[in-house]
Structure formats: C-alpha cells, structure tokens
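Notes follow once the structure below has been shown.
Shown here: the complex without one of its protein chains, the others still in place.
A, B and C are the chain letters, set down in written order, and residue numbers restart from 1 in every chain.
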Amino acid sequence: MGKCHALAWNAVGPTFGDTPAIRLVHLAEVDADLARTRADAFGFEKATGNWRDLLADPEVEVISVTTPNAFHPEMAIAALEAGKHVWCEKPMAPKFEDALQMRDVARASGRIAALGYNYIQNPMIRQIADLLAQGAIGRVTHIRAEMDEDFMADPEEVFYWKHDANSGYGALDDFAVHPLSLITTLFGPLDRVTTDMARPYPDRLTSEGDRRPVETHDIANVLFRMKDGASGVLMANRSAWGRKGRIALQIYGSAGSITYDQERMNEVEVYRAGGDAAEAGYTRLLAGPAHPIYGQFVPAPGHGLGFNDLKVIECCELLNAIHGRPAHLIDFEKGIEIERSVHKMAEAYEAQSWVSVT
Amino acid sequence: MGKCHALAWNAVGPTFGDTPAIRLVHLAEVDADLARTRADAFGFEKATGNWRDLLADPEVEVISVTTPNAFHPEMAIAALEAGKHVWCEKPMAPKFEDALQMRDVARASGRIAALGYNYIQNPMIRQIADLLAQGAIGRVTHIRAEMDEDFMADPEEVFYWKHDANSGYGALDDFAVHPLSLITTLFGPLDRVTTDMARPYPDRLTSEGDRRPVETHDIANVLFRMKDGASGVLMANRSAWGRKGRIALQIYGSAGSITYDQERMNEVEVYRAGGDAAEAGYTRLLAGPAHPIYGQFVPAPGHGLGFNDLKVIECCELLNAIHGRPAHLIDFEKGIEIERSVHKMAEAYEAQSWVSVT
Amino acid sequence: MGKCHALAWNAVGPTFGDTPAIRLVHLAEVDADLARTRADAFGFEKATGNWRDLLADPEVEVISVTTPNAFHPEMAIAALEAGKHVWCEKPMAPKFEDALQMRDVARASGRIAALGYNYIQNPMIRQIADLLAQGAIGRVTHIRAEMDEDFMADPEEVFYWKHDANSGYGALDDFAVHPLSLITTLFGPLDRVTTDMARPYPDRLTSEGDRRPVETHDIANVLFRMKDGASGVLMANRSAWGRKGRIALQIYGSAGSITYDQERMNEVEVYRAGGDAAEAGYTRLLAGPAHPIYGQFVPAPGHGLGFNDLKVIECCELLNAIHGRPAHLIDFEKGIEIERSVHKMAEAYEAQSWVSVT
Partner (left out) sequence: MGKCHALAWNAVGPTFGDTPAIRLVHLAEVDADLARTRADAFGFEKATGNWRDLLADPEVEVISVTTPNAFHPEMAIAALEAGKHVWCEKPMAPKFEDALQMRDVARASGRIAALGYNYIQNPMIRQIADLLAQGAIGRVTHIRAEMDEDFMADPEEVFYWKHDANSGYGALDDFAVHPLSLITTLFGPLDRVTTDMARPYPDRLTSEGDRRPVETHDIANVLFRMKDGASGVLMANRSAWGRKGRIALQIYGSAGSITYDQERMNEVEVYRAGGDAAEAGYTRLLAGPAHPIYGQFVPAPGHGLGFNDLKVIECCELLNAIHGRPAHLIDFEKGIEIERSVHKMAEAYEAQSWVSVT
C-alpha cells in the first residue's frame, strides 16, 4: 500500500496537470536502510527509520499512513497534531474508541484527514452516482452488495494473525468496509442491521503442527434497512474460492436497475424501465471520456483504467480538499459512519437480532 | 401452466422413447366449450366443464392439477382419493395445514403425488449435483440464492390479487420456493432462518381510482444455516426491474465454487482450487450430451434446451415414479419440507429473530 | 433429425393452437422393425421399411425427409411428384445440378417444398430482422458471421466419410450454410466472394491403422460483398476446440450494431448510436413474449426457448405455407440461392480469386 501511495504521488501531477507541484520529501520505514532503498525507488528525497522524523520535518505538508491498522491511531493523531494533513489507509482503527479519537483530533486540527477508500473513486462508481442523481432508475428500493475474495479459502493454510480475535471480527471489518463505503457514498447511512457470521473452517493447523481454533469469521451476511425503508443485503466472504477482487452491486429502483462488479471495474450495466419491451435490457457501459475523470487518463473510450489509477484519483481529491476545492473523499467524519456500521453489525451478530446503527 | 403440462405429455414419449404409451384422455376447464377447444388443441380425447368428471373416468390414471394454488388441496386430495396419480403445480397450498393434509392423503393413497418444481430437472442442475457428489468443490461452506423478476416492478400497475394478504406472503411463497427447491435438492433441509421482508411500493392505485395499501411483500431476504453449519442467504424480489427469470446460485466449498443463473440455463460455471494459479479460473460448462438427460433432446452439444423441455423431463420422472423406477422428483413429502421452510421464514420475519425450521 | 421432426409434429398443435389437426400417419425407416419401434415412440400410426410406401399412402399429405443428404434429391422429387408437400433437411443435395432439379420439380408440382434451416426461426433472429426493418442500426455497412464447432477438432479421431471428397467441400457446405441462411434471410443474396479453405490435419489414421489424406476442408474463410457494397466475412470451422454450437453474428450499420451468438440463443445485443455518450452501450435483450412467437411457448420473459422449439416454429411455418398463409421459410427457391453461394465460394477457392455469385 505504501508503494501504491508512492505511485499515486508520482502520477497525480502528470495525470491531472492542474495540481500543485508535488515534492516527495521524506519516507519512513521500519529501518533506515529499507527506508533509503524505498525512497530511491519511489523518488523521495529523504529517508528515515523513525517515522516521527516526518512530524518534525517542516518541509512535509501531507503524510501518507500506510502501516498496519493497529498503528493508524497513534500515527494519524501525531501527524494531525503536528499540523500535517493525513492520508490514512482504511479502516481507521481496530477499536471504535480510537477511531472516534482520531475523528476528534482531526476536527480540532483543521487539517485534512482522508481515508483510502479507493473504490469510490472509480469513474464508473461516479457514473452510477450520476445516474442515481438524475433519477435514471427512480427511487432506490433494494440494494445488494457482495465482496468476495479467496485469499483465506484454502483450508490447508496455517493459522495466522487474521485468524486471531485481536485482528478484528474477520470479513466484516477486514473488507466489508469496502462495499460499505460504496453503499454509504451512493445512498447515505444505514439505519438498522441484523447479521450472521460464519467460520467455514473452525480450526487451522499452526506452524507448530497442532490445530488451533479460528477466532475470526471469514463470512459475514447482513440484512439492512436504509432510513427511507429501502432494504438491502451485504455479503462478505474472504474464503470464496474463485473470487479475486469481487465487489458486486445490484441496485434496484422504481424505474430501473444498475449492476456493477469490481472485477470488471470498467463496466456498469443499467436497465431503464419503459419504452418498447422488445428492446428493453441491460445496457453495458464501458468506461470512456464521457464518464467522470476517465479522460484525464486516456482520451479514447474502452481502453480501461486499472486499480492503481483509482489511487491517483484519490490523491487528486486529497489535493482538492487541501486547496479548499470540493472533494470527493471519505474523511474521518464519514469514516466514523462506516466504522460505526461495522461495529453495530458485529453487535447485531452477538445479539442475534436487529440493531439500530444510528 | 396447463398448456405446459399438455406440451410435456405430448413430448415425453417421442423424447424418451422408452416411456409407456401416453393417451391424453380427458381435459377439464371452467366451462365445457373452452374445455373442448383446449382438448382439440392439446390432443385430448374427452373434454368437460366439470373437473370431477376426471375422477370418475376409469380411463384416467394420472391427473395434472394446474389450477390456481387455492384449488390445489381440494383437487389433489380428491384425485388421490379416487385412486389417480397426481401431478400438481407448486406450491401445494396457501395454508400449511392444507399442505399437510395433502401429504397425509398422498401417503395413505399409495399413489404418486408429484409437484411441479421444474427447475430441479435442468440437466445443468443435475450436473451441479454430480459435481457436488464427486466432491469437485469439497465441503460446501456457503450458499447464495437469488430469484428476481420484474413483473411487479412497475409502481404504476394497479392493485391486484397478488397484493392482497390472502394470496400469501408475497415473494417468499410466490417464488422463493423455486430457489428453495434447488437448495433443498442439492443440499438438504435448512436448519434455521431469519428474515426481512419489504414492500418497495407501500400502496397502489386500485381500478376504482383510489390507493390501497399493499399487503404482501415483493422482497424477501433470508439468512439461513444448514444443519452442518454452512451459512447461506436467500433473496427474492419480484419488483426487480431488468430481471426476467433470474434464479442465481453461488455455491462456495472448501475446494472450489459453482455459479448458475437460470436466465442462462444451459450454462454452469465451476472453479476448482489447486493447480497452477496462472491457469485457475471459472470454467463455463455449456449443456451437452455429456450432461444428464440432455442427449434425449439433442445429440450435439451447445444447442440449448428451453424451459418447456424441463417439464418434459419432469413428466418422464413422474412416469418413472409411477412405474416404480428411481425418480428425481419433489413429491408431497419433500414438498412439505419446502413449504415448512417458507412458513418458518415468514414466522422469523414476524418475530424479527432466528427461527428453527425443523 | 427424424426425432426432431417427430417432436415438432407432436408439439406444433398444442403450441400454436390454431393449426389444423395433425395426424402422424406413416413412418419409414431402413427396416420394418426399426420403423415400428420408432412409430410407436413418436406416435405414428403405420410403419414401413420401404419409404416408397409413403408416396402411395393417400392419407399422407406431407413428408419429412430427414435422411442423409445424398438421398434428398431422389426422395424429395418422388414425394413432390406423388403430390405430397415436402419438408426436407438442408442442404438440398451434394450436387448443385440435383438441387436445381429439386427446385424445378417443386415449381412444377405446386406443392410446398420447405428446407430445414431452423436457425432463421429463432424469435431473436426475427427480432434482429425487425430491428433492421425499423432502421434501428441504419444502413448495414459490414457483416461478420462465424460458425464453429469442435466435432472434428480431435486430431486423433479416425478418418471417416466426412473427410472423403465425396461428402462435399467440408465446413463450407457441411455447416457454413447455416450462417449463410441467416445472412441471406436478413440481408438478401451475396454479390461476390473470395475464399480460403484449410485442413488443420492433413491426414488421419484409418480404422485399418494406416494414415489417409483428408480430402475435405474443416476450415473455410470467405470475404464477401453484398449487392449494395456492404462488406462481410464468413468464417466456418468444424475443428474449433471449445465451440459447441456457435453461430455468431456481428452486424454493423450507420446508426448502430447488433451481435448474436447461437450458443446463447435467447439473447441479442444492440447498440444504438446517438444520445448521451455516457449512457451508450450494448443493450442485451433477453427473449420474451415481446419478441416474435416466443409467447406461444412461455407467457413469461426470460424463461428460455431451446433448439427443438425452433423446429416447432418451422413446422408451424410449413403449415402456414400449406394453408396459403404468409410463411417465414426457406423453400427450394431460396435454398437454391444458398447452395449457389456455397458452390461459388468453392469455385473462388479453386480460382484463388473473387467470383460473382449471381
């Protein structure tokens, strides 16, 4: 993720043209040698084995925090308190209290505190937002969101930290936050939820050769309602053989529907009710310069953006925010709403009943 | 549906070759003229405006019951008591007590009492069953089933009987029984469920010009668990613009996954874990004579079966059952399990909590 | 194919309702016992081991000719001369002179002489015709048609009669006639062609264990022009591993384009130029009652017709023709145009140059 940020910082200027000049000033790593190597590769001027050096560096204006989640609160808070803008990877923090504190410090600092929810930056997700805003599918009545990968699908893989309860709930906070970022960006906050979580493999071999119970849940299924009564289902499975980066949306409205799958991130399908039934059907949109932002990358349609391009857009939005322009970002304020939802979903699982999110 | 049965009765002999000779003896309709017209079109010898004439006709051995659901109990029970085999459309009955009575009468009669759950007859669903039986995807850990159509998606359509509480729960019994027939056929009975149901349009215009509250739910979302702990989600929406006959399955196992969509009923996708990661991916199977039964219809692969062909297979299975051969059918015994699940799902919605199905 | 006709004769009445009553009178096979078995299975009254008995049977009005191609001329001509209508499988005859004679006899007889080009009967092909007639994609400028199967793809399969020059040219007449039937139905006759034909496997093992040169061509590639100057490419490959029943069309016009693949015979994709570029894309139509004829089979959309249903439609069109109604059929007159095109394509291959088709 550090590399992904570095690529974005390098590309944002040439891509968007009208951004301020970017200087890659100072890179911190766990030790000084690694920091120097990475700084050279990524084009940073200075390197350090002590991340606090960045706080003290007056040339540093923005700090990317791309460390494991557990370090986010300390680092993001320190950076904000040192007067730096912060670009922190999601989720904010394993514990909700820490996330709340991060939000409070950000508020008090007056600095920009942005989170790395890159999928919302996809031009095709923005196209969906435009379609919804135009009323292309009417009032939204039903939403389904699925996130599936197979990096924990192999029952023979040994127990590691993501199976430990200290890592969090499992699929819910590990990656259901991504489809949740799309849902809240497109439709606003959830109202209430009920949750099931499951362990496809109750125990796993340890590296010592014995078996240890798995404490997190690779599967999370959530029924939800939006404030306006629209119903929805959120499903996340990190043991889903065959799925590699699936974030699938189905959005049904009173006048049509929209589908999307991150594995084909340059496509959106739209069905509009009305007209001749013989010609009704899903229309597959292929990303092009007619869609938001795409044209900054390629002037011709159908040429395809990639995952890393989303981070370049996010970086541009961060710069927009810093310069007081309107910015399409999930900041710590909005991030709190996502994390609150996740914790309420876990609470609903514990309670085996519906729980209000607000 | 009457026509669909008639087509199946006409086709089953030529298609399978080894069935007994079929005579289309007697057709009942609401009035004698219509019965005569249909009998001529469908190739029946006799016609009547009184369905009880079929009970008394000694030449009739099997009776197709394709009337609206509310008539199923009376007719099916009368037919069984008259010593006829019965081929009754699903669901058995709006009320569970009536379904139970139908089951009891069927048991006592010693006759075959089959239900019209045609989707389980698709050769590609049987291929899925074969793959599961071979362990192609290992132990099943997670199941998702979706059924979506858009025949109630238009908010401007007027209130009609399916919006009335007397018609049942809505999407749940109206058509979630179809994916449920697939789930129970492939995996066995559900263990426990929790349910949300929603009304995308709370009221509708009546033909008199005023608005009337909709009493049924077009949307049903169910979290479920199987007896072995596998988790699942069942979603049904009859107001899903753009979906025409979608019954989509995702089956995840410890060694692979399988996907299916009834709108492309001649295809199944299979992912098998293991082997070279560079060559792993979903393999799309296209129906052909290597799959069960298909070769009875077309000798060459890739030529496509249609919906009506499923009914011909069902008819053949009914004949198998009547002749004491192994038969792949949902009879009244298994039908009770499906309908029990549906009623428990509705109960879970009322209770807003998990309910045991057994 | 005989079974396919039998199924169609059984189904046409119940499906369309308004057809005349069909009696399956007399079935001929190579020997009397087989004929009797098949007659019983397919619902025919009489059976014979001598096909000429059908000519003499005054109860027979229409004769299905489903024998190997080499028998078509003799049988079809005899049937027409005996005053019977004829439903003959394609192609008409291995030799063009024979096909011409069949055409001449049909003309003189005043009987209906129809060919089994079933793919043109697909409601979705008719929907394409409707779209073209409406000008949905403007003037057609470019056409691509591909037909691919893999029944000859295995290099280890032994030499058999389709590898012998007596069987014809190979892919060209063996199955390029199918996409050609679609092209001529949708766009009219070809004007000129140039052809390449290839043998992926120059020789094959014989059942005697030696190797014998393959004399036919499994692959045929044709560049063509229509009379109005539209350009096209026709490709046929019966050694195309992975393709099972592919007949793919791409139709480009001045205002849009249409694509189709027989392996997904219930779908058509349409692109219409104009409007907001952000919402332009291919719209996928899924067969339903809004499309021609489909509603005769299933009242709900998205339920899928199958290959055998196309033959039922063809049978209905034959009955239409016999009863003097407008009929959508390829008769011997139109069949001659298709076969002339094929022979001209072969001639172009021999000449290694462009050849006029007319």
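Methods note: a residue touches a chain if its C-beta (ideal position, glycine included) is under 8 Å from a C-beta of that chain, and two chains touch if they have at least 3 such contacts.
A quick note: this is a predicted structure, and the numbers were derived from the prediction, not measured.
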Candidates C:S257, C:N308 or C:S341 - the one touching the absent chain: C:S257
Of C:A129, C:L205 or C:V233, the residue in touch with the unshown chain: C:V233
Contact set of chain C toward the excluded chain (per top definition): 137-138, 141-142, 144, 146, 150, 153-155, 194, 196, 198, 200-201, 219, 221, 223, 225, 229-233, 235, 237, 239-243, 252-257, 271, 273, 280-282, 352-354
Residues belonging to chain B that touch the chain removed from view: 127, 130-131, 136, 270, 276-286, 288, 290-291, 301
Chain A, residues in touch with the chain not shown (by the definition above): 3-4, 6-7, 10-11, 13-15, 17, 21, 40-43, 149, 151, 243-246, 262-266, 286, 288, 297-298, 300-309
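The rule is short, and it goes like this: only the chains that are shown with their structure count from here on.
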Chain nearest the overall C-alpha centroid of the shown protein atoms: B
Length of the line joining the C-alpha centres of chain A and chain B, rounded to whole Å: 40
Interchain centroid distance [CA atoms averaged], chain A/chain C, Å: 53
Separation of mean Cα positions, chain C and chain B [Å, integer]: 34
Chain C, residues touching no fewer than two other chains: 286, 288, 301
